[in-house]
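All protein chains but one are shown at their positions in the complex.
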């Protein structure tokens, strides 16, 4: 396990911040093939359009694995290729909609990430910098996302906040 | 008054960003006892649960002072123990609900903080990084919080933005 290859990186950013593109650039700086672990489910036209746009940007060196719910199993089944998880916010949203035990799932995720055999880059939204949302579900989601980000940031080697496509390093080096 | 002991620190962060925990770590790095100036009022079950969780995390070296409204009097009455104010966003919210003269209260707060006899750490939310809220009260709150943060940041020795539990230094050194 070489330093610089087996790092765990957490890429945080707002909506349309360029966080996915930045996260991809971290993976494609390593030799292919690369694994794209997709958590999105095309539940409506807006989502379908976003998924298509993201796919169109990626090339043939990417192997896409769909894992909207059982992200942990998909992580466990991975080999030694650099892997991108895009994104934890959709995964969390899927868990909430499926009424899953979110804390238990986060614990399983931490376990699956604890012994990385290759570089893993996780993408997640930072959603807590606005006014308190009106509805309770949005508040609960905000809380869970915040706790998830804290837990993964604590174990990550690098944490980057993407602002307008540019990385602001919060932990570790670029 | 020793440098490194009597600093005024402003800790900003989003919801569930770990800002309180980080702010506490700044205080507990100093010799006890420590004062916890709590601005929360348990107006509903959600708030009561959050207050209980925060209390449970603190130990016997903390003296808790409840000051949901007259934060300034509580600050004036303090001795020379390191002091944490958690948090200014709830205090601001309490002032707004009580229809207080917010600008005057912020001025009084600045006065009370101008001559610190011991380390003071202030916690506040950063709430302005979202879409313009629909309702006027939320917009007014956002404006007031922004101005409060600017005024306190201007007089603080250190300003830190907490992202996923990690400090991003905006002013001063860690």
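Letters A and B mark the chains in the order given here, with residues in each chain numbered from 1 onward.
Keep this in mind: contacts are C-beta pairs under 8 Å (C-beta built on N, C-alpha and C of every residue); 3 or more make two chains touch, one makes a residue touch a chain.
Because the structure is a prediction, the values reported are computed rather than measured.
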item	value
Identified contact with the non-displayed chain, of A:36, A:62, A:91 or A:141	A:141
Option from B:10, B:23, B:71 or B:121 whose C-beta touches the chain left out	B:10
Contact set of subunit B toward the excluded chain (per top definition)	10, 12, 14, 126-132, 136, 139, 142-147, 149-150, 152-154, 159, 161, 168, 170-171
Subunit A, residues in touch with the chain not shown (by the definition above)	13-18, 46, 126-131, 133, 138, 141-142, 163-166, 168
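Here is the rule we go by: only the chains that are shown with their structure count from here on.
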item	value
Whole-Å gap between the CA centroids of subunit A and subunit B	31
